[in-house]
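One protein chain omitted, others in place.
Moving on, here comes chain A:
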Amino acid sequence: MPIDKFTVLESTYVPLPIENVDTDQIIPARFLKATSREGFGENLFRDWRFNPDGSANEDFVLNDSKYSGQILVAGKNFGSGSSREHAAWAVHDYGFKVVVSSFFADIFRNNALNNGVLPVVVSPEFLSKVFAAVEADNGQKLVVDLEEQSISLNGEKEEFEINPYKKNCLLNGFDDIDYLLNKKENIEEFEQE
């Protein structure tokens, strides 16, 4: 599936200052019964977002009209647990294009990148400032520049890392399968060895 191109994003953001947000919170297992990739956004953070009776939990940040935007900012170790790509699909389907945290679990990070969602790792200090800034001003924005590998908050800039291959994929909207399909001959040669 070709992914969306990503260059620069300037957006307000949604703060989720909780650590170790695991993939069972992002999308609980009972919502993994679908056979397509679409529609998982409506169950993103299902059990935090909705009460057991199905009504919206007004205390949860996604139900708080003060916050919106295409960037999700979360506490450290975001996406730990299961390899379910449904977690990345849910984040993407809800409308987030970037997730910012001081630490990501490996598989979630790969899954996000494979779906055109950019995981941005920032220092714990920068993360604290980002959380504080949106508390002070709900309309606060972040600017994420992939070409430059930077994230800025009110002009304060921090650089983030991404491997050059994945960066190129996101900038151009390429996916890994296209790359691998072009390598079929090399793969067949490898099999002969």
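Heads up, the rule we're going with is that contacts are C-beta pairs under 8 Å (C-beta built on N, C-alpha and C of every residue); 3 or more make two chains touch, one makes a residue touch a chain; residues count from 1.
Here is the rule we use: contacts and distances are computed from a predicted model.
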item	value
"HEAT repeat domain-containing protein", "3-isopropylmalate dehydratase large subunit", "Methane/ammonia monooxygenase subunit C" or "ABC transporter permease" - which is the UniProt name of the missing chain	"3-isopropylmalate dehydratase large subunit"
Hidden-chain contact residue, picked from the options A:Leu44, A:Ile107, A:Ile151 or A:Leu170	A:Ile107
Hidden partner chain, touching residue among A:Val8, A:Ala56, A:Ala132 or A:Leu180	A:Leu180
Interface residues of chain A (partner: the chain not displayed)	1, 18-20, 22, 24-25, 28-30, 32-37, 47, 52, 75-77, 80-86, 88, 103-107, 110-111, 114-115, 163-166, 175-177, 179-181, 183-184, 186-187, 190-191
